[in-house]
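Shown below is the structure under consideration.
The complex is shown incomplete by one protein chain, all other protein chains being positioned as in the whole.
As written, the chains take the letters A and B, and residue 1 is the first residue of each chain.
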Amino acid sequence: MAAAISIQGLTKKYVDVWQKQEVIAVNNLNLEVEEGEIFGFLGRNGAGKTTTIKMLLGLIFPTAGDATLLGKPMGDNSVKNELAYLPEETYFYDSMTGWDILDYYARLFKIPEPERSRRVQICLEKVRLQPDAWKRNIRGYSKGMRQRTGIAQALINDPKLLFLDEPTSGLDPIAHAELRDIVASLKDEGKTVFLSSHQLADVELICSRVAIIHRGKLLKQGTIKELVAGDFAELVVQRRGLSDATLGKIKEIAPGTEPGSAENMRISVAEVEKINAIIDIVRGGGGSIISVVPHKRTLEDVFVETVRKEDGS
Amino acid sequence: MQKAIKKLPASVQKRTAPMAALVVALLGAGAFLQAKIDPVARKIHQSEQSIDQVSGGLNNEFMLLPLLGFREAAAGLLWVRCDEFFHSGDYDAILPLVRVITLLDPHAENVFVTGAWHLSYNFTDSNERSDRRYIAPSQALLDEGIRNNPAIPDIKFEKGWQNFDKTKNYTEAESALKDCISGPFHNEKGVKGSDDFPFACPLKTLHLLAHTYEKQGRIPEALEEWRKARERTESVMKEDEKNNKPLNYSNKQMWFAEVHNYDEDLQRYHNRYTTVKHDSINPSNPPQPGVLWPTGPGVANQPWDVVFTPTIEVKRPKVLRISGRFNSADGARVDVRITDWNYPERPLVDIKNSFKVDMSQTILVDSMAVRKGAFDRELDMSKDPKMYSFSQPEYKIVLSYNPRTTSPHLTDRFGWSGEGITDGNKGHVYLDAREPLLGTALIAGQGATGPIWDGVTIPWAEHTQPVRMIAVTYRVSRAQMMGEKPITDADMVPTKL
Partner (left out) sequence: MVPLAIARQTVREALRRRVMWIFLICGVFLIALGPVFGFLSPKDSQTVLRSLGLAAILLAGLFITIVTCIYLIPVEIERRTIYTILSKPVQRFEFVLGKFLGGFAVVFINIAAMGVVFLMMIRFQEGKVPVDMFKGVYLTFFQMLLLAALTIFFSTFATPVLNFFMSFGIFIVGNLGSVTDSLTTSRNGTARLAGTIIHYLLPNFSNFNIQNTLIHPAQEITNPDVFIRQNILYALIYSAVLLILAVIIFDRREV
């Protein structure tokens, strides 16, 4: 698969005019986003997520580094036909109707009528904005409706690559879930989505790969599976009555196991087969299992762990 | 404050230089165009004085509007304000406004005309005598208006009118009116849409010029002017007729007036220059009431002695009673002019910032009617201390009779230059050679040999006759004006105008 986004050494620095100090917003960022995936770009507020997106879109200019979008250099005007961007907290022209706003954006892509009206309708339907709101002034829209309009705006040119900046933040749970599903559905259409978010649960649910950025530095990237790797189960076994031979077998499977206290011992293993094997050994040895507790690592665990580790170091 | 460190995209970097070059080229073109625009723009706002000169006296709020291109609107609004002051009689408030308006809008011809009229006519003492101190600024304002608007006849006409009517300076009046008639105009036909179209200047200019010539005794020229005016009126009437317009009766009236005045001038020409010997009495004229006409052979061919015997009595401080005999027909007027001894004949005025006059100056101009060979007039200057401050040590009182400015029937009798008048006291006869009398040509077929002066016929072609005036001048002190000391014949000094 080709890279939809390829970032090499992207850096953005500012100079504090008064203190003559350099502020690094994005620090030597290297990143690859595959075509057709939903890529989660994680970071705290001010981590450099939006700065990165703006550089990729040519809204601001990098201090150093390069990137290509869909094979073309970033900021290239021709590639913008295939791009879409939904900025965070956009206040659309609130004296216009949802329909008119989409019509305006469609004009910027030089889409002629009647294709333009058709596109507008398709997009409004796709984001499930109630048709009775289409010709209403956007001033009367709820936050969810505005955000739907924002996504519809991003879809107007049927883009290949979408940059969505916190599309679900601040929404009620239902709208949140719906919008998340809409974003997820984009993948089915073969679109690539670069999703900047700190809604980790969403990201975990819909993204295939993520990157964690902190203070402008890329800390980790990989598939969700890779990042949350390290799931394990803890077995608590009655020690009494287990022979040393049995204990030896257990240690073979779970080498880190300690004999533990006189009563019980805890065994940690990650793979299901190993759990089953240990259970078989214990029961075959006449022992008994007190409990099997699965321990599942979440993206949040990974994120917090990663960020804290970085801050601590 | 943070400043981004950035590496611009190649496309931006590439197009900067050509765009900058284009900017430079366009700026050059703009400057070139500006140089083309400037001369015309200069003409539009042509004014010998700039509004900045009076800015010192104006507050900043007021200055802002004119600066932003609202000069004419500001001028218009101020003129509206002026109009209110005219109605409320707040005459002093008008002057600064007129000054500002004419600086804001140097082409507001109405303001020049009205302002000058206001200066010349509206400042008076309690006896409706004009404050002559305002004549000089009035004339200066008209001159400025004419310099700013050489193509506008109205201001020139006003200058002519004021010199004709107010100051009786017919030489000045003549040149202003001639200037008015000759242009320069935008084209020979004047301003389209104006009342006078297709003529550049109003018809009244020609009329007034004719009257000016009459006052100067230049009857042939006056006749010529009446003829031109009549032809102009006839052409207007013909044009109306050609266009099937109903008769405009005012044109007809004008025509009648022009014909009548032409005729009257011709009659005066005969009276003054052909049939009458001015230094002798026309026995066909009956004696005027109260005037003792000489009879008998010994007195013929002598100029008429008016026996001018004035006395000035100071009744109260600044209140003068002037009386005496002036042996002429009724209708003659003896002019009175009371000024500071050093009152300038042509006061230099600076109207750059205001029309203020020197309040320490005193000038009174009036005249006294002669009835039954006598005159008697009380001049009360005590009620108007602002006009008659009498703050100088010495004063000049001139009592005079000018044969040119007097009633026509007296001019008929005594001659245009006073050829038929004299005074037994030779000190009272004053030959005024200030205004050159231009030579007048004989009118072909009308006869005449030329006026007779002291028994000598003046060759017509060289008629450059000084005016024979009857005048006395007193040099008096402030104490005399205040009545602390009488004014007597001993205060008389030789007249010098």
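Quick note on the criterion: contacts are C-beta pairs under 8 Å (C-beta built on N, C-alpha and C of every residue); 3 or more make two chains touch, one makes a residue touch a chain.
These numbers were taken from a predicted model, which means no experiment stands behind them.
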| item | value |
| --- | --- |
| Chain not shown: contacting residue from B:44, B:348 or B:490 | B:44 |
| Options A:49, A:80, A:160 or A:180, residue touching the unrepresented chain | A:80 |
| Contacting the left-out chain in the complete assembly, out of A:157, A:199, A:221 or A:257 | A:157 |
| On chain A, residues whose C-beta touches the chain left out of the figure | 54, 57-61, 77-78, 80-81, 83-93, 95-96, 104-105, 107-110, 153-154, 157, 163 |
| Residue ranges of chain B at the interface with the undisplayed chain | 4, 6, 8, 12, 15-16, 19-20, 22-23, 26-27, 29-31, 33-38, 40-45, 50, 52, 64, 67-77, 79-80, 83, 105, 107-110, 149, 151-152, 186, 191-194 |
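Note that in this section only the chains that are shown with their structure count from here on.
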| item | value |
| --- | --- |
| Between chain B and chain A, distance of the C-alpha-averaged centres to the nearest whole Å | 96 |
| Complex contact set, residues of chain A against chain B | 12-18, 23, 58, 60-64, 75, 77 |
| Parts of chain B lying in touch with chain A, wherever the complex brings them together | 1-9, 11 |
